[in-house]
Structures are given as structure tokens and as C-alpha cells.
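Take this structure, written in C-alpha cells, and hold onto it; I'll ask about it next.
Right after this comes subunit A.
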Amino acid sequence: MLHIINKSPLTNGSLDCCLRVAESGAILLIEDAVYGATKGSAIEGKIRDAMGQFKIHVLLPDLEARGLADRIIEGVTTVDYGGFVELVAGNKNCQSWL
Partner candidate 1 sequence: MKFGIVINEGPYQHQASDTAYLFCKAALEKGHEIFRVFFYHDGVNNASRLTEPPQDDRNIVARWSKLAEEHKLDLVVCVAAALRRGIKDENLAPGFRISGLGQLVEAGIQADRMVTFGD
Partner candidate 2 sequence: MASIEVGGKSYETDEEGYLVNLAEWNPDVGNYIAKEEKVDMTDNHWEVVNFLREYYDEYQIAPAVRVLTKAIGKKFGAEKGNSQYLYDLFPYGPAKQACKIAGLPKPTGCV
């Protein structure tokens, strides 16, 4: 299953909720959630821990727009919109943690 997060995990609990409830699968960080994919943030450790259980992706155009494309945590995969489409297609279902 694909879990889509669109809010900054530094100010919002959506990612926490997803990590608490979701079993496994893939997580895609888009819009303001891309801040969660950057090195040196207070939640970097949480993302690294989650990597054991989920494959973590970040939408690169959103990261670039926010000036943080050079700080991606190693192991987080970048995708463009085409990659976003393939993630949705490649998973049986998806949930947007709005």
C-alpha cells in the first residue's frame, strides 16, 4: 500500500499517525511533507527508523521548489510526477493522510 503524506512532519501529526497505523509498503512525501526528507531536521531519526519498515520516496520537484534538493537523507528515493504515477499504479491501493 502507498501512503501519501503532504504536511510538514515538523508541525503536523500526519506522518506520525501513518507510521503508527500503517503496516508496511511505501511512503511518498509530497508538498510540505518533503521537509521530512531532509538531513539535519529534528525528525531525521524518525525517518531513518521508518526506513526499516517502509520504502520512503520524496517528490523531487516539491523539494527543489523549497530549496532543499541537496539535503536528502540517504536512502530516500526521489521521484518526479511520472514516478508518483508509477508508485500509485504499482501499489494495490493508496491513502492520502490529509
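With respect to how the candidates were assembled, all candidates are chains of the complex that A comes from, given by their letters.
Just so it is clear, a contact is a pair of C-beta atoms (placed from the backbone, for glycine too) under 8 Å apart; a residue touches a chain by one contact, two chains touch by 3 or more; residues count from 1.
Fair warning: this is a prediction, and the values are worked out from it, not measured in the lab.
A.B. asks: Looking at this complex, which candidate touches subunit A: 1 or 2?
C.D. replies: 1
A.B. asks: Can you name the residues of subunit A that touch candidate 1 in the complex?
C.D. replies: Going through subunit A, the ones touching candidate 1 are 4, 6, 30-32, 61, 80-82, 84-86, 88-89, 93-94, 96, 98.
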